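Supplied in structure tokens, the structure appears directly below.
For this view, one protein chain was removed and the others were kept in their places.
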């Protein structure tokens, strides 16, 4: 898998409302995918902060790409669990989302996601997640 | 607080991308708010299922309304944690989201959210959440 | 299944350190099991509060009993995820733990656990959990 294939998957396998996040696949390797969440007025709450809903959606989406990349194909899967902690606001900058496959077994896969500010590099949001591989 | 005030809050305090979910406030009482998530093509993944990202966003949003309703005013708050379990797919029907304040202390509030199918009444998604009251 | 069978299971299938919690099965029905966690000096932190570690252990254990009861046999299973929110301290009273099976599919089961004070009936701890059925 390469970043172009994963970028194409964003346009093909995800709901239009998720595509509206305008995620850009930046890099991938065996168990990680890195995606950019561009700063956008439509994602901002009063005060200019990126809304938490967009960060959770980006985290889940980036993790699916990491699993697709890890498994090497678009195997059907569903999110079983997504737990998110919001450490601090993301404001005035893009978000950099890094998802990592911790373990992919026969029927369950585990992963973690970190979101950082693109300018200051500080973690703003951390998720852990479980997927069922169908 | 009444449902009209909470519906108006949806248009005022949330990001446009969250408003695109088109949530409709149906009912509220002391510690609960019930909201409808209408079925929409833009929220559907391949196969017609409502995407999990939309359910998490709706859960968080509905919980903020329950806290606003419980506290009686639009006090600033941030989501600290949101944990979601996806029990089964939501497909071919609206979602009914019920959020409940479990405990609201001086600085932290706890809540739980249930999403059911509007037609079959079956739980599809359960969230638990923590908010910091600022 | 009845409470005696579940009480016997506590002595047979759990680690001695978990048995030291001295849980007492109080009631069960199709999808719920209720267990008492007796107040004990060995579970108390400085200040007399029941330690959170004991509440998480009791929640997980009570949920396993609810699944065993729901499935009707001691089918092998492993905890995939356990998420716990601590709402307030439990102090000077027993804990009443109620676990409920939300959904048990072919390979995954979901549940929720509530812990209340035996005297004041107030929720002190809420968990949600996922199990893999082997």
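Lettered A, B and C in written order, each chain numbered from 1.
In this section, a contact is a pair of C-beta atoms (placed from the backbone, for glycine too) under 8 Å apart; a residue touches a chain by one contact, two chains touch by 3 or more.
Treat the numbers as computed from the prediction; the structure is a model and nothing was measured.
K.L.:
Based on the whole complex, identify which of C:69, C:83 or C:99 touches the chain you can't see.
P.N.:
The one listed residue touching the chain not shown is C:83.
K.L.:
One chain isn't shown here. Among C:28, C:43 or C:65, which residue touches it?
P.N.:
C:43
K.L.:
Decide which residue listed in C:57, C:96 or C:109 touches the omitted chain of the complex.
P.N.:
C:57
K.L.:
In the full complex, which residues of subunit B touch the absent chain?
P.N.:
The missing chain touches subunit B at positions 80-81, 83, 107-108, 130, 132.
K.L.:
Spell out, residue by residue, where the missing chain touches subunit A.
P.N.:
81, 83, 85, 87-88, 102-103, 105, 110, 112, 123, 126, 128, 130
K.L.:
Spell out, residue by residue, where the missing chain touches subunit C.
P.N.:
12-18, 20-21, 40-46, 51-54, 56-57, 60-61, 78-86, 89
Just so we're on the same page, only the chains that are shown with their structure count from here on.
K.L.:
Specify, for the interface formed by the sequence copies subunit A and subunit C, whether it is same or different in terms of residue numbers shared by both sides, with half as the dividing line.
P.N.:
Subunit A vs subunit C: same; shared/all numbers exceeds half.
K.L.:
Could you give the separation in Å between the centres of subunit B and subunit C, each centre being the mean of its C-alpha atoms?
P.N.:
Inter-chain centre distance comes to 28 Å.
K.L.:
Determine the centre-to-centre distance between subunit A and subunit B, using the mean Cα coordinates as centres, and give it in whole Å.
P.N.:
21
K.L.:
List the centre-to-centre spacing of subunit A and subunit C in whole Å, with centres computed as mean CA coordinates.
P.N.:
Centres of subunit A and subunit C (C-alpha means) sit 34 Å apart.
K.L.:
Two or more other chains in contact with one residue: find those residues in subunit C.
P.N.:
Residues 81, 83, 130.
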